[in-house]
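Encoded as structure tokens, the structure appears first; notes follow it.
FYI, not all chains are in this one, though none of them got moved.
Chain naming follows the written order as A and B, and within any one chain the residues start at number 1.
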Amino acid sequence: MKVIADLCVIPMGVGVSVSQYVAECEKVLAEAGLTHHLHAYGTNIEGDWDAVMAAVKCCHERVHAMGADRITTSLKLGTRIDRDQSLQDKIDSVRSKLD
Amino acid sequence: MKVIADLCVIPMGVGVSVSQYVAECEKVLAEAGLTHHLHAYGTNIEGDWDAVMAAVKCCHERVHAMGADRITTSLKLGTRIDRDQSLQDKIDSVRSKLD
């Protein structure tokens, strides 16, 4: 099962600057070979369900290992069985209605 | 790794009444033996990370099998390594400050 996800990992109790933790999660996604795209409030991810979920778990493990005792994550998960759709397809579909 | 989660599964394209799909997800969580609590905009879940994630995947599979071609899910995931905390502990902690 393929999934389009949106991941926002928030380490708590480590100060107000958390970009180093987000950067570590970007590395996890890259190492996993997953298509991903960083935006200003999370990261779009495209891939096989199990591979994406393994990467999300790895993000929590790495961010805890960096010293964050508590993490709260928001994850959106989109699946569809009618047709295949990529991250770019979703954006293109909206943009085509704006022209 | 233990996780406190909040799951909100939204089947798309099956009409405005989706309670039968949410009820199916409740059954999945019960069958998995996970502590869970339904509220008006999702379900709190407490358990081992892998068991919770397996249940979330099963929810998508079941809801697709019921006829929903597309699903979008919001999932919150809270982990902490400083101490153990249950669903009820979280609620009690807030309520104790309201007395």
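In this text, contacts are C-beta pairs under 8 Å (C-beta built on N, C-alpha and C of every residue); 3 or more make two chains touch, one makes a residue touch a chain.
As the structure is a computational prediction, the values presented were derived from the model and not from experiment.
Novice: To what total copy number does the complex in this file extend, with 2 chains depicted?
Specialist: Every protein chain is the same sequence, and there are 4 of them overall.
Simple rule for what comes next: only the chains that are shown with their structure count from here on.
Novice: Report, in whole Å, the distance between the mean C-alpha point of chain A and the mean C-alpha point of chain B.
Specialist: Centre separation, chain A to chain B: 19 Å.
Novice: Of all residues in chain B, which touch chain A in the complex?
Specialist: The contact residues of chain B facing chain A are 1, 49-50, 53, 56-57, 60-61, 64, 69-82.
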